[in-house]
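The complex appears here minus one protein chain, its other protein chains still in place.
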Amino acid sequence: MLTSTINAFTSYLGSPLPPGNAGNQLWALIYVLIIFAGVAVVVLCMNWIERKALAHFQIRLGPMRVGPHGLLQPIADALKLMLKEDIIPDEADKLVFWVAPLIGLVAAFTVYTVIPFGPSQAVSDMNIGILFMLGVSSLGVLGIVTAGWASNSHYPLIGALRSSAQMVSYEVAMGLAVVSAILMTSLNRTGTGTLSMIGIVQAQQQQGIWFLFKFFPLGLIAFVIFAIAMVAETNRSPFDLAEAESELTAGFHTEYSGLRWSLFMLAEYAAMIAVSAIAVTLWLGGWLHPFPNALNGPAWEFIFSLFPGLTFGALALFAVIGTVRMPSHSFFRIQRAGLAVFALLLAFIALLLFVIAILGRNPDASIAARFREGIDYVYWFMLKVAIFMYLFIWYRATWPRYRFDQLMKVGWKVMLPISLGVLILTAIVGVFVS
Amino acid sequence: MTDVPMANVKDNTLPNAVSQVPSSHLDLETPEHPYLDSNELIINMGPQHPATHGVLRVILKLDGEKVLGTECVIGYLHRGVEKIAENRTYTMFNPYVDRMDYVAAVSNGLGYCQAVEKLLNVEAPPRANYIRVILTELNRIASHQLWLGTHALDIGAMTPLFYTFRDREEILKIFEKYCGARLTTHAFRIGGCQYETYAGFEKDVKNFLAFFPPKIDEYETLLTGNRIWIERTKNVGVISAEDCIALGVTGPVLRASGVKWDIRKAIPYANYSDFDFEIPIGENGDTYDRYLVRMIEMRQSLRIIEQAINGLPEGPIMAKVPKVIKPAPGEIYHSIEAPKGELGYFIVSDGSTQPYRLRVRPPSFVNLQALDLMVRGMLVADVVAVIGTLDIVLGEVDR
Amino acid sequence: MVPITTLHYLVVAAALFVLGVVGVLTRRNVVIILMSIELILNAVNLNLVAFSRMWGNLHGQVFSIFIVVDAAAEAAVGLGILIAFFRNKETINVDEIDLLKW
Partner (left out) sequence: MNPALVIPALAHPSRMAAAFIDSAPNPAAPIATPWFFYGLAAAAVISGLLVITRRNAVHSALSLIVTLLSVAGLYLMLYAPFVAGVQIIVYAGGIMVLFLFVIMLVNIERVSKERQFNRIWPVGLLASCALLALFMSAIQKGKSLFLDRMVQLPEGTNTQQIAAALYGETGKMGQYTFAFEIASLLLLVAILGAVIMTKKKI
């Protein structure tokens, strides 16, 4: 049993294919678990980061009480939500009310099976990867619609109708922007493109350019269209009409509470990460580090592989600064100790990453080299996703909310024509180039 | 109680200029057309709703998202302030007025004190008036800041709220140092001010004068040129000057519709004629114009404060007022320009120590009448924007 | 375990098809009748894809894509008629649609 498990691992580590395709079902299952747990943890972290970042945008401190600098706040929140009474309104459609959050959650999490964190760091490499992602993420709207309907209340119903109309409209512009990126994958000798997520990144690697800069500014415009549409898809500010607090109290999840409400939040953040991952894969070169064609060679590889360690080192440094700056009152003793431990933990991770980077310097088949490579891929992918997540927070802090008719106007009269135009131009330019 | 003077005043003075003053009652029972049922939706906005600024309940009749009509249900915060006045002496009633428009308590106090002074034929000394002007204008800024923050929050921009609260704090600190209270200040007394300015008052106010203009610029960078803000506010909640006048709407709402009416200029009180300031007016009477008008008003208030603090005269701060205030029988109406519009006090005295009848003309209450006219045919999101732009305080609406 | 052959798929498709036919023939609610039609179309699609697998070419799959297109058009128009009808008659029961003009 043990040896077969180890064999399964090593066979995966030696395979250039994702676990689902390499036939390594055990590893694929473990991978699914890792990703689901990882997404849940990232959502918790994101919760803390959003509250903190938003607070600092708004000249306040945000959570400070639970743990040093509120680091344990998300855990406290999660506990609270789990222990809260799960209220189902009497007049609600019980079954649908119960199922609705699950639909959204399942749709948001299923998408992760095709997200390529690296050339072999994905659960599966589907031939229809991007189609599958768009399709499954569009199922999320069903959860919102059914939630709004099942609540049997006016505000949720209006929120649900708004949100479904909004998501269906922006899917059109989003899909066309995606198609123009897929079109770019076919610019090679044989003229066949791919829908596979891994294939798209490999096409960028092969052509030596991120699709963001391809046919400047066509790629950029398509990317901007997608970046706007993905905010609308995930119902985030300034397109958060479905849960517009000042208009509809809380929109489609007005009647939800406790764990079921937190499932909606989980689904929302998971969907945010998922759409950011699509944008990163299609336009920002996925797991590739910056300037993949100019800055290659062993020396650059080594320099880039130091980045994960440097990032964690910087985080550790911040934590150390926080520890030092904490007031010396006895009240803060435990918090100070906690932050110090956290800093140590981060520093340890940084050290570990440095060690792996240095040990795996030579591109041989040693375990360290493989680890270094995998960490590198995942790091660059996550870094790009993190930038998008920060943008989501930034938008929320800065902009007022669109009105429903304006939202529709922007979607149909501005974004759709532009994305169609970009698609046509990309096709024309592509034909001339090849 | 047969000869209450107010009872004879019939409210039939509405001119016909009102183009489409709506029928006051919605036909809540039967939909007009047997169309899709869910198309004609009646929803209750409030009294517990994040965007109704308190306990206002608006019954909305919707066609999808479009508003077919509204009806405001008020009174959830009714405390009977006017009735309380009949059972208190003039002096005792003074703190109660702070509880009406609690974000502009100083203005309320000013209006009440001046009305009673007028009844008594007493004039507050110039130094008292200057202090009153400084504090009232500071309060106007504070009120507009609160309006700006909550209005922006209603429209979805959450950050300006915190910026305005940060800067409002400076004003409240001055209030606290002056009279010990931050919100319900009870700053003025009948006949003048009770407190002399504290040491460092001038410095504090001057510091604020230097501190605040960049902050207004900061708000404006966030909102004035913001495309979404412009789209959300331009041509939203338009009200014409005629309709404003017909409905008795005053304050920035009236001025944004293009009527140059400001009691500080029109019927100057409390030495306002000493100061040089502009009355901003708008053109379209939409939410964006009201926003701009209020932003300019803040800057103009700074101008007034600057002139007042530089020309603060020496002298007494209290006029000769009898210990027991017993005005001669008669009636008086005095109005001031509160941050939200014309705040009037109508006091009937029967010669006793208590008012026979006291009636407040609250600007929020009157302005709220325009809501239905302004939101008909608009969308649900606009109702929120219009409630925000009317700048109502439910404590004042319900009294 | 019996390996899965084309026949298995045909049986499933037949069952779905008959369910759809039952829905169309017996229900009164137009929305559910439209959904039953979707069931029928899905059964046909399943058959086509199974045969495509059996013969080892893609014609069946291409056909099924056309059927999906057709289903989308049918749903849009059908639901449009339904809305227009509901607006005028305030019913969505198919046996109350017995006038050609009103």
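Lettered A, B and C in written order, each chain numbered from 1.
Keep this in mind: a residue touches a chain if its C-beta (ideal position, glycine included) is under 8 Å from a C-beta of that chain, and two chains touch if they have at least 3 such contacts.
From a predicted model like this one, the values you see are computed outputs, not experimental measurements.
Only one of A:Met46, A:Ala78 or A:Val141 touches the absent chain when the whole complex is considered: A:Val141. Checked against the full complex, the one of A:Val66, A:Leu131, A:Ile349 or A:Val378 touching the unshown chain is A:Leu131. On the side of chain C, touch with the chain left out of the figure occurs at residues 1-12, 14-29, 31-32, 34-36, 38-39, 42, 45-46, 49-50, 52-56, 58-59, 61-62, 64-66, 68-77, 79-84, 86-87, 90-95. Annotation for chain A: contacts to the undisplayed chain at residues 11, 16-17, 21-25, 93, 95-96, 99, 119-120, 125-128, 131-132, 134-136, 138-139, 141-142, 145-146, 149-150, 157, 160-161, 164-165, 168, 171, 185, 188-192, 194-196, 198-199, 202-203, 205-206, 296, 301, 363, 369, 373.
Definition applied: only the chains that are shown with their structure count from here on.
Distance from the chain A centre to the chain C centre is 37 Å, each centre being the mean of its Cα atoms. Note on chain placement: the centre of chain A and the centre of chain B lie 47 Å apart, centres being C-alpha means. Each chain gets one centre point, the mean of its Cα atoms, and the points for chain B and chain C are 62 Å apart. Under the contact definition stated at the top, not a single residue of chain A touches 2 or more other chains. Considering their complex, residues 38, 41, 43, 49-51, 65, 152-159, 161-163, 166, 222-223, 226, 228-229, 231-232, 379-384 of chain B touch chain A.
Partner chain B is touched in their complex by these residues of chain A: 57-60, 154-155, 157-158, 162, 237-238, 240-241, 244-249, 396-406.
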